[in-house]
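Step one of this worksheet: look at the structure below.
Only one protein chain is missing; all other protein chains are in place.
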Amino acid sequence: MELLLQVLISGILIGGVYALISIGLTLLFGVVDIVNFAHGEFVMIGMYASYWTWVYTGADPILTLVVSIPVMFLVGVIIQKYLFTHIMKAPALTQIFLTVGLQMVLQNGALMIFGSNTRSIAFSWREETLKAGGIIIPVNMLVAFSLSFILAGVLFVFLSKTDIGKAMKAARLDRETAMLMGINTNKVFYIAAGIAAALTGAAGTAISTFQYIQPLSGAHFGLMAYIVVILGGLGNLKGAVVGGLLLGIAESFGIQYISANSGLLMAFLLFIVVLVIKPKGLFSAKEAV
Amino acid sequence: SSKNGDVKEVVVGVLYPTSGSLARLGGAALKAVELAAEDINEAGGIKSLGGAKVKLEIVDPGEKPETAKSATERVIQNKKVSAITGDYNSSLSLVTSEVAERAKVPFVTASVSDTLTSRGMKYIFQVSPKGSMFGESQVKFAKEYIVDKLGKKPKVAIVFEETSYGTSTSEGLKKTAEKMGLDVALYEPYSANFADASPLVNKIKSSGAEILFPVSYLQDAILIQKTIKKFDVDIITVGGGAGYLMPEFIGELGEAGEGVLSVASWNMDVNKNGVKDINKRYKEKNGEFITEHSGEAYSAMWTIAHAIEKAASADPEKIKEALATLKLEEGTPGNIMPGGDIEFDKTGWNKNVHPVIIQWQNGIPATIYPAEDAKSEFKH
Amino acid sequence: MLNVEGLHVSYGSIKALQGVSIALSQGECVAIVGSNGAGKTTLLKTICGLLKPNKGRVEFEGKSLVGKMAYDIANMAVAHVPEGRRVFTEMSVLDNLIMGSYVKEAKAHRRESLEYVFSLFPRLAERKDQLAGTMSGGEQQMLAVARGLMLKPKLLILDEPSSGLSPLIVEQMYEKLGEIHKTTDMAMLVVEQNVPIALSIADRGYVLENGSIHVSGTSDELMVDPEVKAAYLGFH
Amino acid sequence: MSMQVEKSYKSIEKVDTNTIESSDLQQSAPFLERISHPKMYVPLIGLLLLSIAPLMVNQYYQNILNSIVLFAIAGVSWNIFGGYARQISLGHAVFFGIGAYTSTLLLTKFGISPWIGMFVGGLLSVLVGYIMGLSLMRLRGHYFAISTIVFSQVLLLIFTKYRQFTGGAEGLSVPFADSFWMLQFSNKLPYFYIFLVFLIGILLLVRKIENSRLGYYMIAMGQDDQAAKAVGINIPRVKHIALAISAFTMSIVGTLYAQYMYFIEPVAVFDIPLSVEFAMISIIGGLGTVMGPVIGAVIMKPFIEIAISITNFLGFESVGGINYFLYGIILVIVVIVLPNGLIRPITRGYNKLLSVLPGGKSK
Partner (left out) sequence: MLEVKNITKRFRGLLAVNDLSFHVNKGEILGVIGPNGAGKSTTFNLITGVYKPDNGEVLLNGENISHLTSDIVCKKGLSRTFQVTRPFGDMTVIQNVMVGAFLKTSQLRNAKREAMQMVEFVGLADKANSVARTLSIIDQRRLEFARSLATDPSLLLLDECLAGLNNREVEEAIELIWKVKASGVTLVVIEHVMKVINAISDRVVVLNFGSKLKEGLPKEVMSDPIVIEAYLGKGFAQHA
């Protein structure tokens, strides 16, 4: 029973991380309509941003958000302005093509600048745990998990309650008509891409509290984020959170009760089963923000 | 002869991955090869060729068979190499060796897979121990020092990353463990590069094992060890090399890493001539101590130099002949592999080599087993 | 208030407009009629900044619109109800209307504007939470017009607003447009296939054919123009 | 709607064969006349040049040529399902992998020739494609694309996991031989010509499909499946057929790859980058065109070698990652400059060439 609970909690915590990395992607994917295969690399840049901030200031990683968020916002705006703008109307495949190129540039750029060494941020609560009975909860995972809820909540309110949030959606659905409404669509896309990147950077910061930083640290997360976003329903924040949790739980249970190499397999099979039943993901577009 | 007198330099192709997931160790190994080439040239180059210098042609084989193939072709066809070395990763070496075999260029590798020298090839030479030997050493050591000496229950857990290296070395682990009467409570591969080690550690914990044999690359190794500590799992780790031997491992774990054990195909303090000096110079240059693959890479490069020396020719065919009958005795520069002389059997494997066991002591991997190679003692 | 002079527009090698000039003063309602492909939509899109002219002038309240982005022009209180409805399909009716009042001035009056368009089109009030894309064609057309009105425009540009609407709705909508025309000083530029109804509210009209103005005059003049009658009015 | 046409609906008698089937006429024209038209002789000359190209270069360039031709076949295969039918699969490595594994396992375990193995693999791929089709058929757009990725990851994990059957992550080595029957040669040239024959074969197949009802149905379905249904197209069936053909041919490429590389492992033959590469080759050349993927392969495959040459030239060969960094930059630039692929500009140039060549003005 205790083991079961522990397995569940471990799964939920990992799921929270999957949700966290998916929030920025679901925004970019859902609003700017860009298939960004370099998403994991945005996570990686966020991790390095936190790392270097920590190196120079010694700040607690949570405080490094003050740097990683604006830095990544800028990165998002720049990439939107100089790259994504050119391919927004292009077929998904063209976008994949470009962003795979971008992924190579970022991964190998990081390798050239930072080297292949693995780095990490040291801080007081890194190794701390909460214990309840026999159940163990690593604090850093809990922080990452909580952050995913906070960011999803803030983004939800932003998108569904503010004019600019709605304008993002309008601009995606019909650029020309959005312009007729007085919406500066380019600006809206810059902001959306900036926020998406900033959220992803924040995810990178959270992840750097328990993972290790090197140029390929984001690669694995990129794919997981895609799976989560699709599982949850494209552009749906609730879906991203629920989807992330489900995958994490499936992985944890797969590892414990089937075999240690079945975690991802179970998560992927769950994904396929859900999509066979609900071809538009857990939460269909109707409920999307 | 006058013909050989014209040779001013001998070109050796070097294929260590410096991009992708293999970049960390590949880059480190490449540095060691460069150091070896420097040492060789400083020591007068190839004397039988009138002091010809060794010239390295470096090419990145990437992380895929396809890129490895193309890189090998590139260096062999376009650079007129006399021999090649590199890859450290067995999957890449499998491809490189095929290309080398067909092009009739000798390939000296430090990769560990048993398969490499089991295919009847004539141009491959493996200076390193075979993968299957690692598990044997780990278990033998654990039996002697932990089960028998410390009186631990013989319940063990074997977890290994589901990669070429992980699966090939784990076979030896399991076989030997069963042979030695250890109770294997858990024997499972896991998917490498996990987001979090908790599920795996939950599983290790619930298996009730007291000795853990993990085969992992760096990030997984660190996460497993950290999570073991967080989850209060009382278990002794005898790692399977790779991640368990890297400077970052101890850097991250600090105190928690002290006392962790691991198998290694080579270590910076093995009981061999010149090792200390190599480590010192390597560290001066690269800011970190020299790790197992780099040590082997260094040795492989010297092995090639000796073979060229013996062949007194830059001709690949003659160098291959020389390698087949080469015998680098104890004390010869570059013979730093544990296990006496470097000498290849019919399959091309360095038949005297064996792995060692290290323990992290004072932030340094100290060789503790077998006794002939060790300078330090097992501490508990 | 609106002055278009000598406008030339082309799509690649296709010349869609060849020297079109029209004028519109405050509070005036002008209809533009003409057959398919005459260039009506092209003209409207150019005024609104969605297309760039090769030559010619477009001025609104004395300021040139040429080279301005469509959203800047919307900010000058020019609303465009595009051909083919173009509602934001995956957004609710209400959010569509909110987008209609995105520009600063309109946003300030959003609440009143909503009440106003809901009174004009009660169906939209009933369906304010439905996704616009699932509305029937006619309902979407109402939404598009309402969305245009949300901008509180000085100039309202309508591209075939009656297309796909049932006669009753067309009648009602033109009644409302007529009312707006009478009670406010909003200027209107209407492109229509349904010539009689367009001319029924318009003060003046232009007939556009093959990219240039063919005939122009007051609505009454056009109604009796034999050529116009033959092409657009008579039926059997 | 215009009334000038005095023909009424459903009067099939009067047919203007000339404007309809000019290619029929060509076929009946005498050989000499046909061959003197640049439309015929240019491809023939091109083919001839291509077939002697590898004879003039060393093994390194031969290797590049071989992989161009091999990946051209893969691109063309992918294009059947991804380009014509517009089912954006990012999991086609599944079939490549099955082809590679089936023939290699049959060869290593039972000594069965890859010539046979490739068909067994092809049939297996068709079966797996059918299952994939059944489960993913209802998905569209991004949902479909990402699901195909996940599907391929599942196969990757399974092939890694059941290592008693597949050799697991350690991979499989193809036992060395030098015989046509075992599809293995110590020299690279025979591979080239075999690949070339396969390429020509699949190009002819695709042309045939393009000019058939199936081809029209595939394209129509790819454009708008609702409208396609409304004109009587059985969507699941067309999808399954398109996928079956694509899977079968892709599987053959997998076998050829294994025989050429002598070594396969799950990551090398099932992972995402490979699937993405197939798709890229098609799109850079031109989606849904016969020759597009060939052009795509000709351009894409040497990219990395070019990048390496540049770094070597600059003396940066030991800077880790620089090759792929450059490669990435080249990709990004290519996409931004040519977002719609190269087929259109190239076709335009080609047609211009045809029209100025002797014999070209006659038409």
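General observations
Lettered A, B, C and D in written order, each chain numbered from 1.
To be clear about the criterion, a residue touches a chain if its C-beta (ideal position, glycine included) is under 8 Å from a C-beta of that chain, and two chains touch if they have at least 3 such contacts.
All of these numbers come straight from a predicted model, not from anything done at the bench.
Within the whole complex, touches from the chain that is not shown fall on C, D. Residue C:Arg123 is the one among C:Lys55, C:Arg123 or C:Lys176 that touches the chain not shown. Contact with the omitted chain, checked across D:Ala220, D:Met261 or D:Ile284, is made by D:Ala220. Here the missing chain is touched by one residue of C:Asn75, C:Ser113, C:Gln141 or C:Ser219, and it is C:Gln141. Residues of chain D in touch with the missing chain: 1-5, 7-12, 15-16, 19-21, 24, 211-213, 216-217, 219-220, 223-224, 226-235, 288. Listed by residue number, the positions of chain C touching the unshown chain are 35-37, 84, 123, 130, 134-139, 141-142, 160, 163-172, 193, 195-197, 231-236.
What we mean here is this: only the chains that are shown with their structure count from here on.
Remark: the per-chain Cα centre closest to the mean position of all protein Cα atoms belongs to A. Taking A-D and A-C together, the chain pair joined by more C-beta contacts is A-D.
As a whole-number value, the distance joining the C-alpha centres of chain B and chain C reads 76 Å. Measuring from the averaged C-alpha position of chain A to that of chain C gives a distance of 43 Å.
Multi-chain contact residues of chain A (touching two or more other chains): 108, 111, 115-116, 215, 259, 261, 264.
Shared interface positions of chain C, i.e. residues touching 2 or more other chains, are not present.
In terms of which chains touch, the assembly is arranged in some other way, matching none of the line, ring, star or all-to-all patterns.
By the definition of touch given earlier, these chain pairs are in contact: A-B, A-C, A-D, B-D. Residues 29, 35, 37, 83, 86-87, 90-94, 96-98, 100-109, 111-112, 115-116, 215, 223, 226-227, 230, 234, 259, 261-262, 264-265, 268-269, 271-272, 275-276, 279-281 of chain A are the ones touching chain D in the complex.
Remark: chain C residues 48-50, 69-71, 74-75, 79-80, 82, 86, 88-91, 95, 98-100, 102-103, 106-107, 131, 147, 151 touch chain A in the complex.
Residue ranges on chain A touching chain C, taken from their complex, read 163, 166-167, 169-170, 173-174, 176-185, 285-286, 288.
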